[in-house]
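With one protein chain withheld, the remaining protein chains of the complex are depicted in position.
Here is chain A:
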Amino acid sequence: MKMFRQIGAVTAMNFRSLPQRVSTSLVVVIGIAGVVAVLVSVLAMSTGLIRTMESTGRDDRAIVMRNGSIAETSSALDRNSAKLIVDGAGIKRDENGEPILSAETFRILSLRKQADDAEVSAILRGVGPKILAVRPELKIIEGRMFQPAVAEVIVGKSAHAQFKGLNVGDVVRSRGANWTVVGVFDTGGDAHESSLMTDAETLISIDQRGSFQSVTALLESPAAFQAFKDSLSANPALAIDVVRERDYYQQQSKTMANIISIIAYVVGGIMAVGAVFAALNTMYSAVSARLQEIATLRALGFGSTAMVMSVLAEALILALIGGVIGALLAWGFFNGNTVSTLGGAGGLGQVVFELSVSPQLMILGVVWACVIGVLGGLFPALRAARLPVAVALRAV
């Protein structure tokens, strides 16, 4: 109890002398705010990417690819295989009794970003005629659906917002054709919104590549997946892998999200080391500036624990202020901002996603700030406590 009173009294005194040390204290606050802002915003990227990817794909849809393909990019399915997949068990059927699936293929289109004119690669996905049944979440929000046999595309909402030249009526040039944008679609914020879509047969005939790359099938239920997979695997004429759609996209994004997280921690870590030194420097000078006060208080009977705790408390509070500022900066500037991946997550092309500065991330940032503060305050605090009183009093 008495200890807390001592700590409180000494800390209060320290804080009253803080105005005389504003500039050095600001260095700590700003430094830590910077670390936290960078850490939180970079981590917000991986969280955002994961979130986008988690919302991409459903448990009751399956993707069929050639066996051994890690991603759609490296997969190819000939027409025969595509036909055989139609007979898989557990595929949901429409009112006409036809299985709901979409044999798909895609090409990479080179586009430019709205923001900085940088070249990006977007995906042009050729889809089957039943695409709206396979993907009931796909809604045309502007213009109309593409028609088969003509070079028309619809563009995802994110692609429309991020990339140049994708307004309805614009023409997108690719190697084999000039595609006219006829509509904009929404798929509920998933990764497909970063892509363009057209009719698969049209796409195949234009660049004369006679194969699909994957088949996406809507199943009767999530539980029907195993039966679907087993029935296709049992067919000796098919050499394919069957993956649940959600698992597929999560797998594809995992590597990218991990890389972003590693970058966040490496960059954040390096900056944090810098901030620790800034804090050390500041707290050392705070301690030397107050050496006479500290010596006097200890002569009067204040314990060295109170001294250590009060220096730590000061460092911690500066760090806390910095941490909160940094987290709020990251949140204010970046939360909800859309960015796109640089390379493309797996076979997904440029994925556009929202940075997500979650409360957990902000707390993580503040925790980092506190750790930096404690590390930066500890040695100066111990110095304040260790120096013999008689020596400290003479040093004045």
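Everything below uses one rule, namely that a contact is a pair of C-beta atoms (placed from the backbone, for glycine too) under 8 Å apart; a residue touches a chain by one contact, two chains touch by 3 or more; residues count from 1.
Here is the rule we use: contacts and distances are computed from a predicted model.
This complex has a chain not shown, and the name its UniProt record holds, of "Isoquinoline 1-oxidoreductase beta subunit", "Acyl-CoA dehydrogenase", "Ferredoxin" or "ABC transporter ATP-binding protein", is "ABC transporter ATP-binding protein". From the options A:296, A:338 or A:358, the residue with contact to the unseen chain in the full assembly is A:296.
The chain not displayed touches chain A at residues 2, 5-6, 9, 13, 16-17, 20, 292-293, 295-304, 388-390, 393-394, 396.
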